[in-house]
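Here the complex is missing a single protein chain, while all its other protein chains stay put.
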Amino acid sequence: MKPTVILDPHFRILELLFHPEELAHLHSFAEVIWERNEPMPAEELAKHREDVEVILSGSWRHGEVADFPRLKAFLELGGGFPSPDSFDYETAFARGIRVLSCAWAFGPAVAEMGLAMALASARLLVETDREVRVGKANWSHTELGDPFLLFDKPVGFIGFGGLARSLKPLLAPFRCPISVYDPWLTDSYLATQGVTPVDLDTLLTTSRVIFVLAVPTQSNQALLGREKLELIRSDAVFVLLSRSHVVDFDALTEMVLAERFRAAIDVYPEEPLPLEHPIYKASRAILSTHRAGAHSEAYRTIGQQAVRDTEAIVHGLVPQEMQIAQPEFIRLRG
Amino acid sequence: MKPTVILDPHFRILELLFHPEELAHLHSFAEVIWERNEPMPAEELAKHREDVEVILSGSWRHGEVADFPRLKAFLELGGGFPSPDSFDYETAFARGIRVLSCAWAFGPAVAEMGLAMALASARLLVETDREVRVGKANWSHTELGDPFLLFDKPVGFIGFGGLARSLKPLLAPFRCPISVYDPWLTDSYLATQGVTPVDLDTLLTTSRVIFVLAVPTQSNQALLGREKLELIRSDAVFVLLSRSHVVDFDALTEMVLAERFRAAIDVYPEEPLPLEHPIYKASRAILSTHRAGAHSEAYRTIGQQAVRDTEAIVHGLVPQEMQIAQPEFIRLRG
Amino acid sequence: MKPTVILDPHFRILELLFHPEELAHLHSFAEVIWERNEPMPAEELAKHREDVEVILSGSWRHGEVADFPRLKAFLELGGGFPSPDSFDYETAFARGIRVLSCAWAFGPAVAEMGLAMALASARLLVETDREVRVGKANWSHTELGDPFLLFDKPVGFIGFGGLARSLKPLLAPFRCPISVYDPWLTDSYLATQGVTPVDLDTLLTTSRVIFVLAVPTQSNQALLGREKLELIRSDAVFVLLSRSHVVDFDALTEMVLAERFRAAIDVYPEEPLPLEHPIYKASRAILSTHRAGAHSEAYRTIGQQAVRDTEAIVHGLVPQEMQIAQPEFIRLRG
Partner (left out) sequence: MKPTVILDPHFRILELLFHPEELAHLHSFAEVIWERNEPMPAEELAKHREDVEVILSGSWRHGEVADFPRLKAFLELGGGFPSPDSFDYETAFARGIRVLSCAWAFGPAVAEMGLAMALASARLLVETDREVRVGKANWSHTELGDPFLLFDKPVGFIGFGGLARSLKPLLAPFRCPISVYDPWLTDSYLATQGVTPVDLDTLLTTSRVIFVLAVPTQSNQALLGREKLELIRSDAVFVLLSRSHVVDFDALTEMVLAERFRAAIDVYPEEPLPLEHPIYKASRAILSTHRAGAHSEAYRTIGQQAVRDTEAIVHGLVPQEMQIAQPEFIRLRG
């Protein structure tokens, strides 16, 4: 008899995550329950409580972990581990229930956007396009202003998790020395990864491109306050990719408007950002609409990884692709 | 006694090409003549005609090659080999005089801009920035329209010279299969380079990103006429990097305005392009101002390579860095 | 107050694992107990039972896991996870105690030896050295016999764990397509790693170089019996690196003596292997003395990784370097 797997993707959309061949593969080794875009009703869930081995869902809204006697794994399809308020990690860890997040599936798409933004900002691509259309661009080859090549420039990563690991190989052909600030990793480990561990102030004062890649946590809210932002070089590009939570966005807005440095921004304190927000006037910013990761190819990766890890789990193998909730990580994040 | 070297950089600017340490190195092994930004006057040149071993100059305006009995090399600092109308290649080749071009020094800067344009166009970076500032951007995560990731997409190179060789490693982390059309290289050789030789029609119909990287020649003028451009996929990005000479620019303009495909353009039939040109209205184009290569870091590379190759030449060694004029190449280019 | 860490390296030797600077770093953040080459006596251990947070040891001989109320991690320094007979994994997993193995530290040294053996065998390096000294070698350039180049040859990995992951990058410049047999990983995952998942018979019949890299388990004992070994190509090289447990060594010996294929062997059913063993007569074998991993540089890596992971653990961070005991893996291994 095949193991029971609940597939309850809401708020994600089944068809965006799973191509038909992926679902066929899932059905080949599992009894798949629900498989619809509406959230699974409680009474439906109750029918399978005793049997279910794996739950895949856009979020955990399935009650007490302790109520699932055969549960081996919860695979979240939303983009981040559930909060300890909604999910009982202690029970899960004590019982060896795997909690997996799809967050890493967004890595390549976000990293690509990060490189795109860094290059476009360094080379003044957006600004030039804007100016040339109104007759203001500089065609001269000698007054070069401040564009710069990415080759060999010092780069700083704030956070060295999944996004950073996707971004690092894209930068490799540019030979940029990479400094990293990540309080969740030891300096000695970072040194083994071909990056230089530094404190935050050093990173901000030395980097030519600063990538904000940190997962939002209780302790990093507004980590980059006004005082920190003041440390950034005037010839630097500040790329805000992971979450605006990490930044004092008002201070950032003021400084970019004052042309203290250039910025490329994909995430905001409020989304959509109201049209009256002053950042929209910043000519030295590249503004995107939280679309670094939100791409059908990333969604497809989520589906593929979720099916492959489900396959591993129901066969008693170690899941290899999605991010595994490490107890230390969950505690640190808070 | 040190060998005589004429340094007559006009129309390039001495200080942009050569940093002081580079000049000091040059002086350490050569008697350097002229070294000013004004073109060297004929009477000044005449004084050194008998002795000069190497001439470095922004262009060849130095008369008959045959008049320099000890000339070993001409290093052009402008960006392309002199025309056979102005430079006597036959004498140079027969006498073993090296003719070197600085064109390859622009490779990394142009390649970086090419990647920046491809990524910005694929991910709708410029369009989104433009639209979000007027409240028209799409913030939804599910109606994704047509942006695409570069990862694994088929890419086509029109021309496989210096630019292509600088661009290829930048694309490597994206794992794009690369098709090449280059009539100056045999298919069997291209196959050894990790690219797929194809005819032009195949390249245009299959590539998701098309990079125009060809050197302008007599035979490739308007190679990409309207009929060829019609072959391009509607979901493709057309990146015009090397010279507009290769394209029917009117046809390209019409098609981009009609949103037949997206384009990113750095070079134009006329520069600056007059403000009334219709391409300025194309919302699906990224427009730059012939600045892919024109960067101080590229100029600096020219100076470094020119000094190192001069050093090799005056010591009887093979020059290793600038592009060597190959007789076959000069004949083909016409 | 610093956390208590027991360092009881026996049967490893303290000085081989830890350079003074490593120990100094350990002392900087931990109260280090014992730190001697003799095994820690039970009465000494008893004194620290209540306090100890991390135990580093050559093997687990420390009694019941349940008796250590504050234990956060056991780092084994011997080369493989303890047997479930000696270590209570259930309690460790339920309490979130990390069990880490140093096995991966041997990866680079073993992988290097594997490449050395494969190249030496493919190019007949040992055989030629042996023959040339007695006047029997072939100096002719045209009767080339059966040496082969590794470039582009199909390679098979039996096992895709730590050793395989260290070996794969060393093979990269040779462009070998790699087939993998590993029943603990899903095919779909292996396909994402740039290798081709195959069944064992396919691997044996198609590979030009076969690397045995599997961890010994209850289920893979003599996996490569006579019948399987018969499938190997006559022009193949069989490299036995991880453990002889996986092979019917008598059958292997017979076949190598009969020159059915070539072999390079580092591990034996008995070590030292008695001098009367027939494999010593095999001229087509390269014989080593279980020294692929046993190198001071690997020992030093163990010490470095153990200190860095201890540092992470006592600070509540995720350990990043040593191999983490995954419950599924421990169950599979048996």
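Letters are used for the chains, namely A, B and C, taken in the order the chains are written, and counting of residues starts over at 1 for each.
The rule is simple: a contact is a pair of C-beta atoms (placed from the backbone, for glycine too) under 8 Å apart; a residue touches a chain by one contact, two chains touch by 3 or more.
Predicted model, so just to flag it, every value in this text is computed and none were measured.
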Taking the complete complex into account, which shown chains does the hidden chain touch? B, C
Contacting the left-out chain: of B:186, B:221 or B:283, that is B:186
So one chain is hidden, and I want to know which residue out of C:41, C:69 or C:147 touches that hidden chain in the complete assembly. C:147
Among C:91, C:193 or C:288, single out the residue that touches the unshown chain. C:288
In the full complex, which residues of subunit B touch the absent chain? 25, 93-96, 184-186, 188-189, 192, 304, 307-308, 311-313, 315-318, 320-321, 326-329, 331-332
Tell me where the left-out chain touches subunit C, residue by residue. 13, 16, 108-109, 112-113, 115-117, 119-120, 122-123, 125-126, 128-130, 132-133, 135, 137-139, 141-142, 144, 147-151, 169-170, 172-174, 271-272, 275, 280, 286-291, 294-297
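The definition used in the following text is that only the chains that are shown with their structure count from here on.
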Turning angle required so that subunit A lies on subunit B, C-alpha fit (0 to 180°, nearest 5): 180
Among all chains, which one's averaged Cα position is nearest the averaged Cα position of every protein chain shown? A
Relative to subunit C, the most remote chain by C-alpha centroid is chain B
Whole-Å gap separating subunit B and subunit C, where each centre is the average of the chain's CA atoms: 50
Nearest whole angstrom, what separates the Cα centre of subunit A from the Cα centre of subunit C? 35
